[in-house]
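Here it is, the structure, as structure tokens.
Removed: one protein chain of the complex. Kept in place: all other protein chains.
Read from first to last, the chains carry the letters A, B and C; within each, the first residue is number 1.
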Amino acid sequence: MKRIFSFGLWTVMHRGGDPFGQPTRAPLDPLQAMSGLAAHGAQAFELHAEDLIPSGSPDAERDRLIRKARGLMEDVGIICVACGSDVFSDPVFRDGGLTSNEARVRRQAIARYKAAIDVGHLLDAPLFNIWGGRDGAEVDASRSPLDALKRLRDGFNELADYIARQGYNMRLSIEPKPNEPRGDLYLSTVGHTLGLIATLEQPDRVGVVLELAHAAMAGLNPAYEVAHALHAGKLFGIHLNGQRPLRFDQDLRFGGANLKDGFFVVKLLEEEVWPGPRSFDARPYRTTDGQGVWQFVEGCIRAYQILAEKVQQYHDDPEVQHLLAEIASWDTEEPDDAGGASAPRVFAYERLDHLVFEILMGTR
Amino acid sequence: MKRIFSFGLWTVMHRGGDPFGQPTRAPLDPLQAMSGLAAHGAQAFELHAEDLIPSGSPDAERDRLIRKARGLMEDVGIICVACGSDVFSDPVFRDGGLTSNEARVRRQAIARYKAAIDVGHLLDAPLFNIWGGRDGAEVDASRSPLDALKRLRDGFNELADYIARQGYNMRLSIEPKPNEPRGDLYLSTVGHTLGLIATLEQPDRVGVVLELAHAAMAGLNPAYEVAHALHAGKLFGIHLNGQRPLRFDQDLRFGGANLKDGFFVVKLLEEEVWPGPRSFDARPYRTTDGQGVWQFVEGCIRAYQILAEKVQQYHDDPEVQHLLAEIASWDTEEPDDAGGASAPRVFAYERLDHLVFEILMGTR
Amino acid sequence: MKRIFSFGLWTVMHRGGDPFGQPTRAPLDPLQAMSGLAAHGAQAFELHAEDLIPSGSPDAERDRLIRKARGLMEDVGIICVACGSDVFSDPVFRDGGLTSNEARVRRQAIARYKAAIDVGHLLDAPLFNIWGGRDGAEVDASRSPLDALKRLRDGFNELADYIARQGYNMRLSIEPKPNEPRGDLYLSTVGHTLGLIATLEQPDRVGVVLELAHAAMAGLNPAYEVAHALHAGKLFGIHLNGQRPLRFDQDLRFGGANLKDGFFVVKLLEEEVWPGPRSFDARPYRTTDGQGVWQFVEGCIRAYQILAEKVQQYHDDPEVQHLLAEIASWDTEEPDDAGGASAPRVFAYERLDHLVFEILMGTR
Partner (left out) sequence: MKRIFSFGLWTVMHRGGDPFGQPTRAPLDPLQAMSGLAAHGAQAFELHAEDLIPSGSPDAERDRLIRKARGLMEDVGIICVACGSDVFSDPVFRDGGLTSNEARVRRQAIARYKAAIDVGHLLDAPLFNIWGGRDGAEVDASRSPLDALKRLRDGFNELADYIARQGYNMRLSIEPKPNEPRGDLYLSTVGHTLGLIATLEQPDRVGVVLELAHAAMAGLNPAYEVAHALHAGKLFGIHLNGQRPLRFDQDLRFGGANLKDGFFVVKLLEEEVWPGPRSFDARPYRTTDGQGVWQFVEGCIRAYQILAEKVQQYHDDPEVQHLLAEIASWDTEEPDDAGGASAPRVFAYERLDHLVFEILMGTR
């Protein structure tokens, strides 16, 4: 399997600002982002429709921008693997998108998502991914969370139905996140998303995009999050990055933190031969300049490749093989063998865990 | 609706020990626990079968103990609303119960749960609740989390099937928790549990028991957790308690922490007229003596009653009513009204949130 | 003691934007902020010099703006209790202020702080408070943390010396915070700040400003933070607000979260008759409009007053008095009384903690 590496356009377009600091980098336009990504090792990108096409653009303008983008994509050799929509930054959504208390705003959110679905279709994106950055609450008294979940369910049903009726060759996914700087989100984890999907009208059409930093925000083991999505047959995408604990969504360069967690995520993806793109949703440091952005891109890709090689080394290591074979033998033994006066089981996990450390460090 | 208040027997039987301290209270036997609970305001209890019947007791001994318990229950007027099993404290489960790498241990876990299901049936418990305190891993290399989820699925299927084949009038529930002191658990939140249930053979027979402290361990909004379970029709039970952030499962007295979160949980349960028992899974402080344990019991119940009265006050407050009516009006307005040159929406959430504070403080 | 209530000008001037959302409120100029605060219950304000005087303004412009401000302050009856400087938002500080790897930037930071100290002096501010929002690192390899601490020490020494040499009647304080969205800060808690102050040339001139949300970000008990500062004689200021766990600096309205923690902070301040201003460093919700900002202001003040009344009720409650007297008696008893065959001590903390709950709820 040839791995596809992908980045959100917004990752390299991010200008380095934060709640206490002005932007530190010059703007990068979406076409520059695409060609830069292609030149530095990526085969694909994700985008918010609004990254490319200003919200409210007339159809003609939209089509012109898409033609231009498709031309460039062909020239530089990059494809679009997922499209989403920015239903969070406009103040009209300050009380929510699909969950707003205002019926008219919910309709606006739906309209915005549908327009973005069209854009995704025009870019041949096989996936439309929803991250509802305002679908939560700063003030719990403002609505019942049960109403919020019903509104999300209705919204997802309508969007899944739209894609089906349009005949688009596109799947729908939802990306959870525990909280925003000041609001708790209703779909906090992969688990909650899988739970909600099970209540949809067409659950088979809808899956999950998992982001490592979002899992880490809730202190969850990210490899277990991947496992839950795989077990349900719903890992439609993954956002790879790094995150230090007890901090808001940091979107650090993949390899920049959580090295061991990163290894176990890569291990599971590789062992299960997961076919999706390895997509990065990270941002350069605020000290990084316009050139450094591409080192950031190369760093993410290189980190995945290194960790994937470590997975191979792990499976090739004779001592690891021996220990795993022993563990596997416990799963198949006959009941009779296990009962009676058998010697107490020796669990060599301590050693196995140390071998993981040494393989990660490159000292085996 | 008459509220049923319930406690785990283990809550009042807990002797105050912790990883760095020996027990501080004398043992309390399960029958004393039942009569003490009944005498201090509880109408019901939960138990681990092993709280009453030592694991491995012959059937005759089991039946004798159950007869004795049922006699006492009738005398003091208390019922059993949920049964579980201690598939965590015995060292045989040190590598897991349903998820152990040893097939023979998984069979032991299943056998233990089935025996406990029988005990629950004999006590007329309408619910069997599984909290798999060892169904996680200290060492991620020890098994694939995907295998672990499959084992959990198989185990839950077998137990649900057992209950059905025995013809017991009993539902099955699963209680998630993010982690143990040194291991990450595979079923970390209500969401993950709902997601897994959707993959079972008989999903309709299986639900969730939500514990507030467990939700708080992952920093999740506990009222949203309740909403997810309600939305899926799967809130089979609730464990009320308190928890300070960034600490391990504290099981503080309900009302001892998270006052505002507690209010919104009670608000949702009362607004939805949830019919289940208000069950407490908390422990007295280690400084509390044998008499203080009953003040602890009364404190939990009183805290719920006070918060439920606050919910009533909230709905009766004219200013709150006015603000909620205004919010509700946004949900029904016609599209035409909303468009055009309408004045910008005023969100009075800041005031509403302050009114919650004043109602909680009793100053309205 | 008449309590002084104070707000940072930046709190009401904040326009509701966040990393994923554009501002939701119209700009408010600093003079409007001052008069609005005075009109809604505040007697004082804090500011960053840059809130009032654009960085780089010539002296004449500075003096003109200060004259105007002082005129208004006298008119509306509000005083300035603390001044600081924005040494974080300008990209020049993207690698740090006092801790930048660039000597020239460190000099710029010092110059900026000195100019702001002058502004504070001209506004009769008795305190200059430094929060070094960039004095941390995204990339730990970028500098040794030991060098960073030496740079902070040198910087604080120079600023304390400047204030002394100018003869300003002004104390210097430092406000710690564990981390920024993507960088760890070197002065993370009250404790670390006290530790660093002990290494300064003139430690007596320098103290701490404690923010509740910053303490909560590290999961620390905020009342203990206050106690540490008081014990060292260094509580030069306090920033009151609310914060939910596992989230970045939320700066919620005081009373909007952490009710019990808030009570114990107020209790300690009131019991120790701490003479400083009760200063709020919080922000309105992003749904709050320009009018709601003043409800936010009133809400903060009202929350403090309510909690202070609760402290009084606590001390007036006969059962609380009885329990506290019993506890106090243990501290004075003679060794002989305690030894021998005395009955085991009964710790009524469970009850005492429940009484705190009831007093907070207004049900005693």
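Here is the rule we use: a contact is a pair of C-beta atoms (placed from the backbone, for glycine too) under 8 Å apart; a residue touches a chain by one contact, two chains touch by 3 or more.
What you are looking at is a predicted structure, and each value in this text was computed from that prediction instead of being measured.
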Report task. Using the contact definition given at the top, list the shown chains touched by the missing chain. Result -> A, B, C
Query raised in the report: Looking at A:Tyr168, A:Phe296, A:Tyr314 or A:Trp330, which makes contact with the chain not pictured?
Result: A:Phe296
Query raised in the report: Which listed residue, A:Gly219, A:Gly237 or A:Gly276, touches the chain dropped from view?
Result: A:Gly219
Query - Which residue of C:Asn221, C:Gln305 or C:Thr363 touches the chain not shown here - result: C:Asn221
Query raised in the report: Where the complex has a chain not shown, which of C:Glu102, C:Glu201 or C:Glu319 is the residue touching it?
Result: C:Glu102
**Report entry** Among B:Leu98, B:Val139 or B:Leu200, the residue in touch with the chain that has been omitted
**Finding:** B:Val139
Query - Touching the absent chain when the full complex is considered, from C:Tyr186, C:Phe254, C:Phe280 or C:Phe296 - result: C:Tyr186
Report summary line: Note that chain B touches the absent chain at residues 16, 18-24, 88-91, 93-95, 133-134, 138-139, 142, 178-182, 184, 217-219, 244, 246-250, 252, 285-287
Query - Interface residues of chain C (partner: the chain not displayed) - result: 94-95, 101-104, 107, 138-146, 148-150, 153, 178-179, 184, 186, 188-196, 198-199, 217-221, 223-224, 226-228, 230-232, 246, 260, 264, 268, 271-272, 327, 330-333, 335, 338-339, 345, 347, 349-350, 352-353, 355-356
Report summary line: Touching the unshown chain, chain A contributes residues 216, 219, 244-247, 253, 255-257, 259-260, 284-285, 287-289, 291-292, 295-296, 299, 302-303, 306, 310, 344, 346-351, 353-354, 357-358, 360-363
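Definition applied: only the chains that are shown with their structure count from here on.
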Query raised in the report: Which chain lies the greatest distance away from chain B when centres are computed from Cα atoms alone?
Result: C
Query - Centre-to-centre distance between chain B and chain A (centres being mean Cα positions), rounded to whole Å - result: 31
Requested in this report: Using mean C-alpha positions as chain centres, tell me how far chain B is from chain C in Å, no decimals.
Outcome: 38
Report summary line: Residues of chain B that touch at least two other chains are 219, 246, 260, 347, 349-350, 353
